[in-house]
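All protein chains but one are shown at their positions in the complex.
Take a look at chain A:
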Amino acid sequence: MRVRVEQTALPGIGVRHDLMTESGRRLGVVSHRNGRRDLVLYDPEDPDSCQHDIPLTDDEAEALADILGASLMLGQLSGLREQAAGLLTEQIAIPAGSKYVNKRLGDTKARARTSASIVAVLRQGTVNVSPDPTFRFEAGDVVVVVGTRQGLDGVTAILAETDPDV
């Protein structure tokens, strides 16, 4: 499952990461030292040469990473859904006013109270898979929860601005 990513230093320019896909295409990212980054696609006929060189702004790169990360996540979750009927997944955002901002995941006691599990937290384009109980939330985090309908609603209520049980 792990993909081998090659890292190459480009003296005076920055660094390049590239990988070979299963379909035989090579693609990479050139990170320039001045903060610019390029997505590069290599020529299948001449694997040393890049066919396309697409400059990405910070926002574009983040958006692309989000799309790739999120679609992967959803793909895995939908696979899970097929295995266990009746189990639902939901993405719940933590509002800035929630009392669990800056609190640990364990403090919510979400699993004990709702029997739904927090399986991942999305934060600024990065995915924290299986966060442990010491994981600290920040405003704007999106938690991915797996559970029954009732359980999911329970977690939503806990993370909302006013925790019903406290």
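The criterion applied here is as follows: contacts are C-beta pairs under 8 Å (C-beta built on N, C-alpha and C of every residue); 3 or more make two chains touch, one makes a residue touch a chain; residues count from 1.
We adopt the following convention: contacts and distances are computed from a predicted model.
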Name per UniProt, for the chain absent here [options: "CPA2 family monovalent cation:H+ antiporter-2", "Hdr menaquinol oxidoreductase iron-sulfur subunit", "Cytochrome b561 bacterial/Ni-hydrogenase domain-containing protein" or "Sulfate adenylyltransferase subunit 2"]: "CPA2 family monovalent cation:H+ antiporter-2"
Residues of chain A in contact with the chain not shown: 8-13, 16, 18, 28, 30, 33-34, 38, 40, 42, 45-50, 52-53
